[in-house]
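This structure is in structure tokens; I'll ask about it shortly.
Missing here: one protein chain of the complex. Every other protein chain is in place.
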Amino acid sequence: MAEHDQYLIQREPFYQPLAQEVALYQAAWDERLPVMIKGPTGCGKSRFVEYMAWTLGRPLITVACNEDMTASDLVGRYLLDANGTHWLDGPLTTAARIGAICYLDEIVEARQDTTVVIHPLTDHRRTLPLDKKGELVEAHADFQLVISYNPGYQSLMKDLKQSTKQRFAALHFDYADHDTEAGIIVRETGLPQEQARQLVKIAETARNLKGHGLDEGISTRLLVYAARLIKRAIAPRLACRMALVDPITDDAEIRDTLYHAIDAVFGAD
Amino acid sequence: MAEHDQYLIQREPFYQPLAQEVALYQAAWDERLPVMIKGPTGCGKSRFVEYMAWTLGRPLITVACNEDMTASDLVGRYLLDANGTHWLDGPLTTAARIGAICYLDEIVEARQDTTVVIHPLTDHRRTLPLDKKGELVEAHADFQLVISYNPGYQSLMKDLKQSTKQRFAALHFDYADHDTEAGIIVRETGLPQEQARQLVKIAETARNLKGHGLDEGISTRLLVYAARLIKRAIAPRLACRMALVDPITDDAEIRDTLYHAIDAVFGAD
Amino acid sequence: MAEHDQYLIQREPFYQPLAQEVALYQAAWDERLPVMIKGPTGCGKSRFVEYMAWTLGRPLITVACNEDMTASDLVGRYLLDANGTHWLDGPLTTAARIGAICYLDEIVEARQDTTVVIHPLTDHRRTLPLDKKGELVEAHADFQLVISYNPGYQSLMKDLKQSTKQRFAALHFDYADHDTEAGIIVRETGLPQEQARQLVKIAETARNLKGHGLDEGISTRLLVYAARLIKRAIAPRLACRMALVDPITDDAEIRDTLYHAIDAVFGAD
Amino acid sequence: MAEHDQYLIQREPFYQPLAQEVALYQAAWDERLPVMIKGPTGCGKSRFVEYMAWTLGRPLITVACNEDMTASDLVGRYLLDANGTHWLDGPLTTAARIGAICYLDEIVEARQDTTVVIHPLTDHRRTLPLDKKGELVEAHADFQLVISYNPGYQSLMKDLKQSTKQRFAALHFDYADHDTEAGIIVRETGLPQEQARQLVKIAETARNLKGHGLDEGISTRLLVYAARLIKRAIAPRLACRMALVDPITDDAEIRDTLYHAIDAVFGAD
Amino acid sequence: MAEHDQYLIQREPFYQPLAQEVALYQAAWDERLPVMIKGPTGCGKSRFVEYMAWTLGRPLITVACNEDMTASDLVGRYLLDANGTHWLDGPLTTAARIGAICYLDEIVEARQDTTVVIHPLTDHRRTLPLDKKGELVEAHADFQLVISYNPGYQSLMKDLKQSTKQRFAALHFDYADHDTEAGIIVRETGLPQEQARQLVKIAETARNLKGHGLDEGISTRLLVYAARLIKRAIAPRLACRMALVDPITDDAEIRDTLYHAIDAVFGAD
Partner (left out) sequence: MAEHDQYLIQREPFYQPLAQEVALYQAAWDERLPVMIKGPTGCGKSRFVEYMAWTLGRPLITVACNEDMTASDLVGRYLLDANGTHWLDGPLTTAARIGAICYLDEIVEARQDTTVVIHPLTDHRRTLPLDKKGELVEAHADFQLVISYNPGYQSLMKDLKQSTKQRFAALHFDYADHDTEAGIIVRETGLPQEQARQLVKIAETARNLKGHGLDEGISTRLLVYAARLIKRAIAPRLACRMALVDPITDDAEIRDTLYHAIDAVFGAD
């Protein structure tokens, strides 16, 4: 089916397993349990879902959630054309029909109550009522729902309701350990092992500041950015400032602390 | 009638009666009294309504309520087509016409004042005025309205008005007792009785934390999730963490408490 | 006139006069004064308006007000069809044209300022300007506006403006006295006089709790619900819990108090 | 011109001048100064404007302002028909074109910033730009803008901006003096002079409570209501409760105070 | 060009220069610098812009800003007609195309962020991207942007962003000095010099109360109103109350103070 193929992952994504998450996801998939992936920014949640979709050979439909997203954006809506209106399935409906993995990225960004549209897809019913179309979609046997969730953002205003949370099995992600993370940098950018370890060391300093002036630690993604700039002949100190520090903080004191950490690792001028 | 049949429950849903709720609902149905089902997340409210619809042989139309839902989403609206506009009944109107049980799930999520559209259907009038269409729908003799309501969510902002509440007879649900709940797990997943009891024991610990760091206890649904993961050869300790603890809390202290409860039941590494 | 007939009350509604409200309404009608019906939930306000419409032989158009209701929902709007747009009168406009009694139920739910559209209909002008249509509707000689209003809901956010209030003569409703209310239950359900009195006794206990943990007392409607369940062979204690207590409170302490009141009347197990 | 005639006042409205307001308005009209009519609810502001329109022989277009009113509701909008869109003048535009008195009733209800559309009509420009139509309407030589304004409502949220206020000459209205008000009641209802004076006496008591539990005093309009009910053979005490007290307060203490005032005037049972 | 001519000022507006504002504006115009006109209500800001447009012989397009104004109201939008949609330039786009002076009156009323659409027109780019049309309008060589701004209104909620402010050269306006203002009144109304001075004297008293109970002083416009009423044979004391005091304050104490100031100038009864 053409629509089905369009959402298949074409090449194996690079993914470095961190613990037993692959086996756990596999079991959840075998049971078609909805899965919640928790973890900080840029630790590889989206990459993991892509990797699992590739491993399972299932199409993947990703939706970046946002506060303005309505239920219609997920489910579908009527469009006007020359012959009146016709219905256009939303990404969730498409995924339910073709048996894709539907990945709702940063689900807490969506309005809390919009998320109730996923409820009938995540219990024994496995159906999606299209109220506006008067149709009840039965989910394809291979349909699975996955959501990502960053606990660091959770606030009184933005949190999932218990009646939503209690429809998911959860996988907890965190940054990789020192050696694994350095290995990821080496493999993704070709930076020498030694420099990769230096970058991870800086990240570890920053991650200790989380909650003490930093909202989040430095992600693996930013380490890869720094490595790529160094590979382009940017001095490591400048590359680290540009990729690791300046994007994540506007606080002069925190910035100085991190600049010093960089100097301690790569040497000051 | 085709529309009627589409909403019939095809197979008998598995439902384990907990008290006299079947007889009480039957009496309310005989009188066509609107019914409010109260109780915590995942204790089987929706399953019960499905079971009663199957038992009574009535079509069931379920609407997952949400804050963005307008009266039009319930009642209907004009759609544009090649010949201008035509009216499309909403789920409430359809239910009133064909004599279905209309189940408004998580009614408190709907805007408090949208709920007034159900008022004329829930008193002696049993009518639904379609103001925009200029039609007054007389409800079918078999129409019944059912709403679910989780008292734990009730807040100053989100509560039903007394003028809405006082239109319903209420059934109070809670988690099943120890033996019944273990039996449900055994029957739904085939897990050995002994392990099912162990899962219920963990749930009981968590339910005691409700209001002391947990917003809700662990639902029967999550126990079934854990059982299904164990049946897929996931170690019970990991299955419980994934299905029972990680979905419901981001608090490190509460998580540790629950992890210890798991270890106490299934043994630590 | 077809439209006129559609809104006529077909059968005499059962209504038990409580005081001189029929004569007072009759005088207001004779003068076509706008009328405000004040009183608690479920004490018979809507039933009374229906009864008066039947008595006067006038069509009755009821609008359940809600916060999302716009002036257009009352007055009318342009709809799109194959030949462009055409105007559709709203219920208030229809009532003004055909000389109906227009009953705006729970007027305080409407946005305070939407209510100003009724102003020119409620002073010496008795007109309704349809600004969007460029038409000035002169109200039919028999048109009358009636609103209901529950003082218990009144808050800083939701109250009628004085410039709206001072356009109405007001009738104050309250629960019927003991004998009258028991008589209503008997007549509506066929319950024996003795049991009807027992139900009223429970209601009186609850009404004393209003403002001390209960937002509203138990309405006559709920007493009728309980009576109907008892007539369906539900034990009185269970019927009272289901119809009188569980719908109106989530507070465990209040619930216990009311359960005890039931036991005191019908005997504990 | 047909449109012009439609807005002419057909019969001389009954209006009892209170001070020099007729001469002052006449001078403002002669200069085409915009006029602001200030005063409490129901003291005759709208009636006065109607009277002046009738006296001057000018058409009167009244707009009841409300919070949902957009600039388009005043100025006009494009409507869709079979040949695409056509422009429909709003009431303000119509008034500017035909030289009517445009009366914006309860202007503070409109969103503060919507009111800026009247600015170019209320300075030396006397123009109204229809931005959406690309037309600049020059006001007819006889066009005049009048607004009403109840200072009692003014709050931090709802007040006119100084840049709006300083475009108007203002007339301050208040309740008529004792004799004049009684005379109005006699003339409007035919009630005997003595009873009319009794009604005014009750109103005077209530007006002293303004700011001490009452938001507004009893208006002349409500006195006329009471008189009409008395003429319909309702006992004066009941008529006064129904027309003067119950509409304006939900406070039991205030209500008792006013009931006593009624008893003091008309005698208790 | 027809469109161009439509916006030309036909007659020289009466404008009394107060300082060097004409030369300063001329220099800004020569450099096509965007200009911000600051000053209190009714001191002649709009009149000055009109005067400069007339002096420079440039068309003037004025937009009264308001909170409901969207970027589309400035820039343009698609309209639907019989052949689908066509684009209609908004006033800002028109001004940019024909080389008009575009005057955004009371810019702070617009939503703070809507104002960013003027940014590319107010730096070296002098372009206006019509994102919805996919067109990049290069401003005509004679296009200039002027905004007015009343510092007295500025609040935390409503202020221009620095990134907007720092795109303008600013001219500070204030009320004219005593002699000039009296001269303006004489010239605009024909009132004798002596009475004009008396009016200015009252205004000066009121302006000293600014910030001590008055939000704004009495504007020159209101002095002209008072003069016009006096010319229509209204007694000066009444004319001053009607034109100078009653429009600007609802505070009884402030009103008395100003009434006394009037009596002090024109003599009490």
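We just call them A, B, C, D and E in the order they show up, numbering each chain from 1.
Just so we're on the same page, a residue touches a chain if its C-beta (ideal position, glycine included) is under 8 Å from a C-beta of that chain, and two chains touch if they have at least 3 such contacts.
Just so we're clear, the structure is a prediction, and the values are computed from it rather than from any experiment.
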Omitted chain's touching partners, listed by label: A, E
Which residue of A:118, A:248 or A:261 touches the chain not shown here: A:248
Sole contact to the chain not displayed, among A:56, A:186 or A:238: A:238
Hidden-chain contact residue, picked from the options A:42, A:120 or A:236: A:42
Interface residues of subunit A (partner: the chain not displayed): 6, 13, 41-42, 46-47, 62-68, 73, 79-83, 88-91, 94, 105-106, 109, 150, 152-153, 215-216, 218-219, 221-222, 225, 228-229, 232-234, 238, 242-243, 246-248, 250
Subunit E residues touching the omitted chain (full complex): 20, 23-24, 27-28, 30-31, 33, 36, 38, 70-71, 78, 80, 82-85, 111-114, 116-117, 119-120, 123-124, 129, 131-132, 134, 136, 151, 154, 161-163, 165-172
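The definition used in the following text is that only the chains that are shown with their structure count from here on.
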Middle chain, criterion being Cα centroid separation: C
Subunit B and subunit D: spacing of chain centres that average the CA atoms, whole Å: 51
Computed distance of Cα centres, subunit E from subunit D, in Å: 30
Junction residues of subunit B - those touching two or more other chains: 80, 82-83
